[in-house]
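All remarks here apply to the structure that follows.
Omission of a single protein chain aside, the complex is shown with its protein chains in their original locations.
And then chain A:
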């Protein structure tokens, strides 16, 4: 408990809190959010985060287009989403306030940098009157903190510190203040600052001074009269944890697949938002043997992955949006060659350039069907930042075991948002045996590259294997020999074999959670898992009976899915597209699935799912 000359501040305990840091893209909001997240994770809360970047790299400072935000949801119980409506908004300038005000409920707290509300800055943000003076903020608890001048005062006595250094430390002042507000110790953050600026001691000193000044302000100022504590979560399974976003786990899953299969990892990629982050992440691990190639275009990126696969590597290509269109031709070749290959689509809002920094799930039908000819492909979708690890491993397992390209669908929301992740035990990861052919099956027996095993996977021999030289290509293959064949009946047979192989892939049954006597099932796929589960949990608190299920394998679908769907009176399917999975399932199972579709460039929120459930259960 903190004390001000014997006068205690009010303390409040809350189960969960959502804080949003917002400022100009140059204000360091991502860093403040990141550090607050690290301290919160170390403290023992469950959490989920979501950064929100501006689309323009260098939008003019102080404008709405240049606002960057970072949201964190943390709690003393397990949580499922980065939160919808912030309890506290930290606004570093008028533009940040204006851009984020719509997210707040009445009564929410706004902590703003009063110094930034100059006449010019207010105009730049597009306000016609000063929001601090008119009645537009009446519904909120507004805390006006002169952050710039307080930071300046805190650091000016330090040696070698310039006004610029002081300016750049404002975000750390805000971080100190929020750390006090939620009773997070500073030692974790201070240690990080010392390490990060070890070579620039004056910058480290300025940051530590600003951080402590923010904390002290919270403790001493009468402006903020309550300190909130969110106790550590107690329902967390034992284990070692780290905070990860979906990009990191996708990369880790791919590297784990390399270890598990004994196939070196080669990534071909072309810069594109938001998938570039995966290229960056994997490029950092060259020392471990991971190879990344920044290709001349998306087509080459896919071809490099396939060429590497032909050579016996785990070939991976990653992209977003229009990049997926360009890779299609190579994916078709991979279908014909029957070589393992992973195509990662970090989905963003389309069509065309669309909203490159906003999330969507609208590439599902493209992943399932977007190629010429009959070219079935397994499709796997990740559901949470941590689950991207399992999804990447699953994609690799299918690709290698069945010799097929696999599309792994993630999205921008998964790639950027983070959550604590229980680090898996390497010894318990399943092995993936590539079953490479190493010698002819008998003397004078010709190698048959299109002979198949029980899974219908074809025989795979890589260059360098003596006696197994063979040629493969995009022309239709004769059964068994792989020679060119223009025969109609052979084409029928090969088309059927390729389809049967993919249809026969072993995938786990879909699991149903929730009330046994529910008549409504909410089915989801991809990143909406958290919102659906949280929405259902809230609806249950209001007395609704509801079950939920989530798909990770979209082709082939789990064998029990038809029975599951048919055992409910109503099935609701929320998706960030115009009902793509709903269409597929209606066609396949003849079940009257209701679609809940939103394409607003944001993740689905728990309250809207709760509402949709309540409307269908009462």
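Convention: a contact is a pair of C-beta atoms (placed from the backbone, for glycine too) under 8 Å apart; a residue touches a chain by one contact, two chains touch by 3 or more; residues count from 1.
Methods note: contacts and distances are computed from a predicted model.
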Hidden chain of the complex, named as in its UniProt record, picked from "Cytochrome bc1 complex cytochrome c subunit", "Amino acid/amide ABC transporter ATP-binding protein 1 (HAAT family)", "2-oxoacid:ferredoxin oxidoreductase subunit beta" or "Sarcosine oxidase subunit delta": "2-oxoacid:ferredoxin oxidoreductase subunit beta"
Candidates A:19, A:333 or A:564 - the one touching the absent chain: A:333
Absent-chain contact - pick from A:139, A:223 or A:484: A:484
Full-complex contact with the absent chain, from A:303, A:362, A:528 or A:595: A:303
Sole contact to the chain not displayed, among A:290, A:324, A:414 or A:459: A:290
Given A:26, A:231, A:262 or A:579, the one touching the chain that is not displayed: A:262
For chain A, residues in touch with the removed chain: 38, 41-42, 44, 236-243, 252, 255-256, 258-259, 262-266, 268, 285-286, 288-291, 293, 295-297, 299-300, 303-313, 315, 329-330, 332-333, 337, 423-424, 426-427, 463-475, 483-484
